[in-house]
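Could you have a look at this structure, given as structure tokens, before my questions?
A selection of the complex's chains, in situ.
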Amino acid sequence: MPSLFAAEEEDATPAWTVHTDVFEGPLDLLLYLVKRDGIDVTALRVAEIADAYLEFVDRMRGLNLSIAGDYLVMAATLVHLKSLEILPRLPTPVEEDEPDPREAFAQRLRDYQRYKEAAEGLGNRPILGRDQFARVVPDDAAEDAPIESPFDVFGLLDVYRELLAGASTPEPQVTFEERPHLDMGEAVIELLRVLESTGGRAELTAVLGSIRLKAARVITFIGVLEMLKLGWVSVQQDVHLGPIAIEARIRADQADLRALQGFVETA
Amino acid sequence: MSDEILLFPTGSGVDPELVAVVEALLFATGKVMRVEDLAAVLPEQEPRRIVDALRVLGDRCASEDRGVKLVEVAGGWQMRSDERFATVVAEALSVKPVRLSRAALEVLAVIAWEQPATKQDVDQVRGVDSGATVRKLLEQGLIRVAGRRDIPGRPLEYRTTRAFLQLFSLSDLGSLPTLADAEELAD
């Protein structure tokens, strides 16, 4: 067990800090306490371990150490579980299939211990690059060779994200044909025309922003929602609060306006 | 050194030249070679014979006075330096030995034994957020995206890769030991 506390080298007053990397989270700390106190994890009683844990957390606080939120959440959970043990049983019969939260908790701790042991087992295997070494083969490139990517797929996604961040989405050069009493049918047709002029795809807020009249903007937006429902357009927003791309699935002349909710055929 | 001579006396049908060429191939490529890979460049040899030659080679390398081992890994075979000499070899290669953090090992363990596993599965077992570690393991090519789980949110599922098997010198996933039972946990 490495020391939990270490002096931080600061000029005048050495402050004590918790090295959080000592434990892999509250479950790991609990297992440490189980081992330290010689508790049998297969017949774990929550009260035994709760006291040890709360005392530990208290001590850290007493030393003015900042404690990660995860550890405090666990402390609250343990207090709750312990209260179940102390309180007299309620007279109401407990549902048969309702699992005892204390047993569920003990099981969770045992599960974590199983994986922790499995992880140690992995770490103790002969490891390539630590225990065993493969031969360093001098490379000379050859033609017609298999392709290799320097990144995994998330790396590729980063490339895409960087491109998007750097790319200036050109303002669509569009003018909405605005009439004072634009109805939804007209708004939909106009929007589809605008999208055709921008290659089928545009940034939604830029399109809406190009509409001067507020009423027309609102009716066009409702039109977008209608078209979404009908599958005439698709929208995509990759990042929360990020740009919304709208893409036409049909052409303006394919739009059957009678499908629109609330469409009134004007003579 | 005499073991394989007992196991495979000259009369047993293992061609000494085949053993030699298999050694040359494993040495020169430095890679994990499956029997098919060897057979692809040795078309006149039956795969069965190649397996025999690999066995002879492996037995020979198992001798005390050899510095090289033949390990069965990731569905194939690879020659590697013996772990007895890890420190010296790392120094000669001027490489820092691979270090695996506990977080990385724990996340790998959950994914290896549960696969396919989602990030939520891993978080649930460990009781802490494992996002950064999962990302790192993806970058290192030790795990890969293996689809989405058919539950709300359709989270990505992860599996271990061949590189994982290579790193931990495992011949296949079946050679992972079974997880300890609850009863075995008591110290």
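By letter and in written order, the chains are A and B; residue numbering begins at 1 in each of them.
Basically, a contact is a pair of C-beta atoms (placed from the backbone, for glycine too) under 8 Å apart; a residue touches a chain by one contact, two chains touch by 3 or more.
As the structure is a computational prediction, the values presented were derived from the model and not from experiment.
K.L.:
Per chain kind, how many copies sit in the full complex?
P.N.:
Complete complex, expressed with the shown chain labels, is A x1, B x2.
Following the convention adopted for this analysis, only the chains that are shown with their structure count from here on.
K.L.:
Within the complex, which stretch of subunit A touches subunit B?
P.N.:
That would be residues 24-28, 35, 40-42, 70, 74, 108, 110-123, 125-137, 151-155 of subunit A.
K.L.:
What residues on subunit B touch subunit A, complex-wise?
P.N.:
It is residues 27-31, 69, 71, 78-83, 86, 89-90, 93, 95, 97-100, 102-103, 105-106, 108-110, 112-113, 125-128, 135, 138-139, 141, 144-145, 166-170, 177, 179-180, 182-183, 185-187 of subunit B that touch subunit A.
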